[in-house]
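Rest of the complex left out; these chains stay put.
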């Protein structure tokens, strides 16, 4: 059909975002589109399901209708995305997922990081900071999103198992900045908090920093009254705060890698290459899980010692 | 007091009919009225044509049978059922925000009753059909509660159903613990995959609900009583209509339809999530009001609001097919709706713009 | 027999009665609307229910139909099946009782025909609405009034008179055994009133029991066999009409010996020479046209005169009043007050010195939820202010107190306006019109729904205004209103047709509104449509351009 090979024979491909309502998803979509176009593919502009899995199904149909020969998906929900993938399978269009894996259908490769492992990394950092005692505030994301639920699970399971002496006050922020600020304000002004864990610094760190400043609890590491801060994501602000000795540890997502790998795999998929399990050239291993291949990327823990690492996405711009 | 020469004829004033000599000049009188009543129901057609032309200009894929039948109509089906439910409630002079909650609650209750404890369910192992019936009973109970609080106690419908929405969404999250259920019995997904005469069964259900409601609301006394109650509740009561009972009934019917919409959506996404349908209520109101339903009650038609659904579905589809950068898609959506409104003002909406 | 208890009421054989209300109490907050009222009406009797504004008539009617829940007392209504059970009747006895309420109870979004059949839609075999039959039924009933063309109109688009007709038709459609009519003639013109009376006569002939509320006492003698008078929520008198006179009714209603009766005569025979062509015109109406309603009307009205403006329904007199008040805009022509042209905007009309009593008090009259004082001073909100710009409640209260006295408003100033009885609401609207101390008062149906005593006091107040040099334009179809005027302008089919000086006899007016001129020396000039004589435009050379009035 018409759009299949415009632009001097470039292959048409598409990107479907589950939602573009947070900086992370926005950056991911931009990267994938940009890198794919740079790689010689005719990448259509990203479509956005606005958090509605049903709309993601129709978005996918629309992309296929417009001649996409390969599609990168950023699922909002691992299960609800399955009918969309099956629809693509039926049209013989290869699908690649990024960030969040899908739980069914035939997928060329799932590029993802392990959100449970991120939560566990954060837990280990919190345990180190608190010495296994005291009260910790956990600001987690919406539990109806895969990232929110898995980070929360990784963190709380690990805390219960490894640091039973630490009391965790867990509060849902629904990935909402103002809710994070309100919750931090209320809890930190009424309880003696030894450390804070934020499930997404790109959503929460500025707001919580402001609250802690107003409460006099935003102190450099080593100063009396310092409250430990551990975050996931690795936004530029959070890395700045690490360098400024305020934030202790950041679990950085491999978002730049998502972008370049998605473009690379997409090219291979539309060319008909097949992937095989085994180690890759970028410190990870392709494994098979539930009948699909996965490229699970590591999520490095950033502290003052490696905060300037240029491969971290927060240091990119 | 008045003399006998005062015949009724001289009292009639029909300033816009040139020869108002005949009192019942029905022929000349009826034709324009009929046309006007149709015109009002179909007043969205200019906007639909306008959007259709835009769609044709923007994407060759838009005006294809496949796209219109399998994308526009299928993706609009769930919305259409919800819009019918909300329209009936709005026509009755009420308001129900909690319809949105049924979209996730009903399938969630059903799947929770079916699923084993390991799978995140109750572990009671109900049969799928028993579970579906139980979830429908729950929906009826919620509708009944809304109806009693609003109709009998006279509490404000907006705030009661808003609190109910928050409560029910909370219950859905609470039951599921945030998990998504993807292992569904066949009976849960049949609404998503079955086809009939080449069209998805979703579309057929939506068409059936629209047609049924339209006939019910225009042709049956109970439907007319719903209009009367919404138009002027005191007048309706004075005419012997049991407005309280009717209010309760309308809320229950709305809840039932919303639960149906929930199962339709579950069929489409082949899973049950705690957030399915979240935020759809805004679109439901948008479609109803664009389709001519008055938020003050008593005005508008089911056919009109179904056209509102079609219009929004077309716009969504065109935006998805278009190459507009995703960051500007929402802005375009809002802009097109505004443009359609102003355009319709220029054509026919003017007649119902009086507050 | 101002008794309140069951026991004090003489036992009556219930078999003869269709309505029995005993010891009815109803209080709204601190206001006692009904205070042990009793009402028993025999089957087939036609009873007038009279009383001053706020006496509790409408409340009692509401109690009978089940719309108002009484605090105490028993109501019995004879059902269609002949039973006579206690309790309200809204749902169960639909066929037996019908009511025309004082307040409009039409559903605006439905057609006139459907409103008429709202109680019971005619059905087809399958239980669906039989639209054909519904429209026939409505059309037939409306046709008797000459209003067949209203059948398919949305009730919300009807004018006040037309609405009333539809409501009467709705009451008649079920052929009820009991008919309650709460001020059905308020706002009706003569023709429609006569039509109503003939329908009532027909109903009486069928043995229908009738309860009739009105402030037009003459009507009572025409229609009713017996009279019950309510005062302060209690029934103070029940007698056959033949044993009563207007004076004795007025006395019973007010509880005083009548001094008011004398006023009446005074007013109707008031000086007739006020409209002196030599006096300068305060109000000038020039070649006013309103689309489809009014074509080229011009007249003048001098200071210190009351000018009546009348016509049949749709003749355009109401529109002229609305144009002068700035409520609607004229397609052509203009209005000037003291030489200053008035824009088509109420605010500007008020500034130019026009006060306005709109046609329908429920629609245009008052703001529900606002207090009586606030409603009465709404048009001068920006004027009664303190130096810092806040509302000066003291001055407002005293301003209102003066108005309340002049218009005999029976209400608490801080009371919500929607809680007032119909007549008192009308008086609040009158007070509002005069709050801005206008030079010209345009009043459409100023005494609709106002009781006799209050009506007289309104005329007295209007006479005072006139004597103080104001110009009054009374747009009305009410005989008493027009009798008060020094001169009456009659409109026929959108044109000014004739002028009649005070002292006319009734037939003359009736003929004039029909456009029939039997003995009309001051015949209309049909060519330029302005009335000659006192109302001839003194500045005929006005260049009229339509742009200026838009």
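By written order: A, B and C. Residues from 1 in each chain.
Operating definition for what follows: a residue touches a chain if its C-beta (ideal position, glycine included) is under 8 Å from a C-beta of that chain, and two chains touch if they have at least 3 such contacts.
These numbers were taken from a predicted model, which means no experiment stands behind them.
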{"item": "Whole-file subunit formula (labels as shown)", "value": "A x1, B x2, C x1"}
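One rule holds in what follows: only the chains that are shown with their structure count from here on.
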{"item": "Comparison of B-C and A-B (more C-beta pairs in contact)", "value": "B-C"}
{"item": "Inter-chain centre distance, subunit A versus subunit C - centres from mean C-alpha coordinates, in Å", "value": "72"}
{"item": "Separation of mean Cα positions, subunit B and subunit A [Å, integer]", "value": "37"}
{"item": "Length of the line joining the C-alpha centres of subunit B and subunit C, rounded to whole Å", "value": "42"}
{"item": "Shared-contact residues (touching 2 or more other chains) in subunit A", "value": "none"}
{"item": "Subunit C residues counted as touching two or more neighbouring chains", "value": "none"}
{"item": "Residue ranges of subunit B in contact with subunit C within the complex", "value": "1-3, 5-6, 8-17, 20, 23-26, 29-30, 33, 215, 218-221, 224, 227-228, 230-232, 234-242, 294, 298-299"}
{"item": "Touching residues (chain side subunit B, partner subunit A) in the complex", "value": "59-61, 66-67, 70-71, 74-75, 78, 173, 177-182, 192, 265, 268-271, 273-276, 278-280, 316-317, 320-321, 323-327, 329-330"}
{"item": "Partner subunit B, residues of subunit C touching it in the complex", "value": "65, 67, 90-91, 94, 99, 101, 104-110, 114, 118-121, 123, 127-129, 139, 143-149, 152, 170, 189-195, 292-293, 312-315, 479, 493-494, 506-507, 510-511, 514-516"}
